[in-house]
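Submitted below is the structure of interest, expressed as structure tokens.
All protein chains of the complex are present and in place, except for one that has been dropped.
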């Protein structure tokens, strides 16, 4: 065990896998010598050579296109997109190529060995273009897996699992926790399961679902609600695609209430999928409408960031509204 | 009044607007001399000159980037993306630029005058890359409007409204109706409102929501259900963003049941947003879970297209399930 | 840290020096004249009789296949087809210059390269009839071939995407010490996509052994090259990327062969990309959905028909004394019969199992697709007449 922050846990996972599998190749803008603008790839070039860890030219569509080819060839690319806000030039390569490669070739070829890492999310005074949470854009794409860790321990285990999973994984890192979240992380190799939600706190009155940096926000709200005598079950979804509808249903059948929190704008956000599925699976169990506490339907603002964010207070209020419905 | 098919109605709307507003400029791949691969822009170059209707090089990101600049400059670009499946290289320009331009500049500049036209949808033996319905990818993007006509009359009125609306509009044309749908279309100028759903058939037992080519599929199912004595209210959503939640709520408060049908894969499709919103707004009125009849969560297939599609029979069965819940 | 100086190679001037198009002459390599005779001064590449006749036969086979499949499409037997008439030499001779373990990543008009590799008539048909013998499991439109055993990457429709992918593929080959290159085919239209820029630049910077093979056939559907770019074709772009570039007469199989052979050698030896621009002409309609009379004249087509790449090469092969008329006739007749027979066979083969609707989305079928499949099967059982392709198996 060692104390690591989220960046160190990621760096540690990358080193672990690069040592284990010499076909792992790490690249992206500034990830080489410099180790990435957040330093998640520090020392990799030094340790594994310039062939296996290098800067790419400044082109996200190129990075993912290149990574797709490399994956289809049999290597294990780990491509970094510097900010999730800049992943959109690669949208075609991800949605039309990465995701559909196996299917369209009848399983002859695939990008299963590809992992795309990208920092996402707000709360860092980043404004429109350093704050977005684009998971829902990708969640509508069969063939992709989407994984989001909430802390360093989860990050290492989930990233190792993602790199080994035989499907392309979009691994989204909550950047406001990069240095803020510190926890004990085993130095040895371990993986955590993809596609499985994680019950962070058990409870009986209402189920609260979140992922990434919002898990702790929801926990804060749960603590406030506990003071009022409300027992919250807090679940970290961890995998957005495919997601663990079973675990959420079980919880909602027990609690009768569901709240989902995410940073992205509400309309078309992933909370809508969860709500649509759970109202279907748990119709007779629901005692109140499923609540969504999300970002506003605006571009991500700067001066009004605090007002925009689905914080613990908004979550707490929504818990109360749902309890009192 | 003249009988027109959907393509002719679109062509007619373009001519009407190009005559009225000399700042309208139409371009895209093959739209010039040839008139587009579906011939929606036939004769425009002849009528209005090569400056106002022209072929662009083969680059969707360039087409929309160019169109964004042209819109910000004060012209009225109507950019065609040859198939909606090929809109993804332009995703960054649409989602990060078009949609956020007004907001990020505090209203100093905008792409309000831009219209993006694109044929979408399946049922034409097009397989993975000539069949997609990507509306949900865009519906998560504040700042955009998304409009889908269901027939020639709607197409002309909605396209004219889209070109005049001071917001960027993604105008999605159901290509399997291009020649199949024929109706009476006024030759004069008229517009239909954006953001408003259209009640196609009134009914009292269940509300059926669809858009584009699926409206008639849902109507077929409604006819079958009518035989069983079930009265369906069929609503064409018409605008996906912003959408008419009020009209749908009113209907569901009356019928107590809701079914949404779309071609796109179910997970993260726009039906999830509708379901999430309506379960909240109409919780106490719902007598059964909101049903989604959608494409499967796979890439769009070819040999199994019929099996994949949310056809009238699947819709009819879902109506029965919902009625018998 | 070594000091860097991005100006070190730049000379200077005190007069405003405007670099204009046309500053570089990029001539086109041509070895055979239009009658198939070696041009003065031209040296033919080393090509065995076997290779030469295999190239010739492949070209003739493909022309036949194209004709037959266009007819099959007209008869409504397949939904779509796309011919490469006029461009047979560019794709066949380039494929012939490669090794079998080199990867081919194509656009869609390179069926001749696939045929040269040994794809059989049956295989072509199974793909085009989307039947259960199609390795793509009937999921893609006709002509989207792919074959792992032949190192031919499955085609995908979005244009240009294969270009950066080819760079990545080649990088992997290099990294793993394979003595192989990747060839990446694309049209001059697709070269306008952003992915082209990304792919070529990355290959140059990251030293990828990839051959970028552009078929400049004058058109992208209806859009003529002059509305596609303003520079000197695609070759002139090589300069900007610092990529070694060869322009070649795409209707001259000999020239294409030697250009590709040399490109391959350079790519492997110097670990770098090479760009080839093959000047040719799309004599065919863009596809069976297209009608070129809307955008070009019959006269223009007629001029190019005179440059027929097959006849040109055939004359050369005849000149070499390698051509056996009888054997040839037999081959063509046999091929025609094979094609007709294969059409009849392939169209009778059933489509894949319904399970293949959800297989291969992921490595294994996840819970939600299991659920959707189960649901679908129940539904099909209820309405067997409406799902004739699959109802039999879900009884």
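Order as written gives the chain letters A, B and C; numbering starts at 1 within each chain.
To be clear about the criterion, a contact is a pair of C-beta atoms (placed from the backbone, for glycine too) under 8 Å apart; a residue touches a chain by one contact, two chains touch by 3 or more.
Keep in mind that this is a model prediction, so the values were computed, not measured.
By the touch rule given at the top, the unshown chain touches A, B, C in the complete complex.
The chain omitted from view is touched by exactly one of C:216, C:287, C:335 or C:372, namely C:216. Here one chain is not drawn; of C:77, C:132, C:296 or C:336, the residue touching it is C:296.
Across C:229, C:313 or C:362, the residue that sits in touch with the chain not pictured is C:229.
By the touch criterion stated above, the residues of chain B touching the omitted chain are 23, 25, 51-52, 54, 56-57, 59, 61-62, 64-75, 77, 89, 92-93, 96-97, 100-110, 112, 142-143, 145, 165-167, 195, 242, 245-246. Take chain A: the residues that touch the chain left off the picture are 29-30, 32-35, 37, 54-55, 57-62, 85-86, 88-89, 125-130, 266-267, 296-299, 301-304, 306-308, 311, 313-314, 317.
What chain C contributes to its contact with the hidden chain is residues 1-7, 9-21, 23-31, 39-43, 192-198, 201, 204-205, 216, 218, 224-233, 235-247, 249, 258-259, 262, 266, 279, 295-297, 299-300, 303.
Please note the rule applied: only the chains that are shown with their structure count from here on.
The chain with its Cα centre farthest from the Cα centre of chain A is C. Centre-to-centre separation of chain A and chain C, using mean CA positions: 38 Å. Looking at chain A, residues 61, 89, 92, 96, 100, 103-104, 142-143 sit in touch with two or more other chains.
The residues of chain C that reach two or more other chains are 137, 139-140, 144, 156, 158, 194-195, 361, 368, listed in rising order.
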